[in-house]
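As you look at this complex, bear in mind that one protein chain is not there, while each of the others sits in place.
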Amino acid sequence: MNETLVTVVGNVATEPETTVTATGLAVTRFRLATTTRRYDTERGAWTDGPTSFYTVRAWRTLAGNVKESVGLGEPLVVQGRLRVREDEKDGRRYVSAEIEANAIGHDLSRGVSRFTRASSTAL
Amino acid sequence: MNETLVTVVGNVATEPETTVTATGLAVTRFRLATTTRRYDTERGAWTDGPTSFYTVRAWRTLAGNVKESVGLGEPLVVQGRLRVREDEKDGRRYVSAEIEANAIGHDLSRGVSRFTRASSTAL
Amino acid sequence: MNETLVTVVGNVATEPETTVTATGLAVTRFRLATTTRRYDTERGAWTDGPTSFYTVRAWRTLAGNVKESVGLGEPLVVQGRLRVREDEKDGRRYVSAEIEANAIGHDLSRGVSRFTRASSTAL
Partner (left out) sequence: MNETLVTVVGNVATEPETTVTATGLAVTRFRLATTTRRYDTERGAWTDGPTSFYTVRAWRTLAGNVKESVGLGEPLVVQGRLRVREDEKDGRRYVSAEIEANAIGHDLSRGVSRFTRASSTAL
């Protein structure tokens, strides 16, 4: 309840890294960058807006398949639950926007993909 | 304004078909099926809910890349603008839920994909 | 899982009606109409697009509060789970797009509202 679902279309900004939690779950983490483009009615042209960065986490089977399939700079569509996280460390406050991914796919607006229905070994 | 954006995670239910409009634009069309799964707190188990069908349309470069990459039965994540369309034909009313796709990708929850940044020839 | 969450900004197209299910739950139902508006870059002006209709259902406390607060023609923002429903009746197939509402509010883009934190009697 009160979940904030979000879909972000963007590019992989850091190499996906997979770790295993203390309870034995695989999790893959990477940063995703998205830049809006808007039609400027005054200038009659499309222009780039600001870039937003998200930390994406994928778990279990999705973690393994993302690690195996996704590289730096590739275009993705990511759907998941959004959370704005605030942490304190050394007296400083850190804020980050995180997405716990439900589904991740290569954006076919930018290229072609060959899909194989085969999940990585679950951890 | 007032666009209804939606993201659907589901499976390709009809073979994608590509046509070219009178004005020379490529459009690829297919049906997408999605089945909800809910945790039944009384039974303490996950159960299948009803299935919803959408007609998905992809245009231009996305049309070509979907045609080249996507086959019947494959799992996708589709983001786009939703429209509930009503038509009259032979005195009957037909309703369909259509998505004009912004982004389409193979769902890496269900398998692995190999991506190549290379768009099909634009029509 | 695989829920399709959607938010629709539109107008109430039928008077909200409240009924009570066999199991004693209140449910309020109405139709919601939304019309897209797009900037036509060729004409340099905003134009109306097609109108989509949704059947919205609200349950329990939300059902009572909607019945008490919402009238025909009023502008709303509705968030909920989308389902495309197909039924057969007298040999004909009927399709409708339904939203099981999580949250409903009067759209403050179109007017002002006075809110009272007071739920209707739960059924």
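Points worth noting:
Read from first to last, the chains carry the letters A, B and C; within each, the first residue is number 1.
Just so we're on the same page, contacts are C-beta pairs under 8 Å (C-beta built on N, C-alpha and C of every residue); 3 or more make two chains touch, one makes a residue touch a chain.
Quick caveat: nothing in here was measured; it's all calculated off a predicted structure.
Interface with the hidden chain, as seen from chain C, comprises residues 5, 7, 9, 58, 61-62, 65-66, 68-71, 74-77, 79, 102-120.
Along chain B, the points of touch with the absent chain fall at residues 1, 5, 39, 41, 44, 102.
Touch with the hidden chain on the side of chain A covers residues 1-4, 6-10, 34-38, 46, 50, 52-54, 81-86, 92, 94-97.
Throughout what follows, only the chains that are shown with their structure count from here on.
Here the spacing of chain A and chain C, counted between their Cα centres, is 31 Å. Chain geometry summary: the mean Cα position of chain A and that of chain B are 21 Å apart.
Counting partners per residue, chain A has 5, 102 as the residues that reach two or more other chains.
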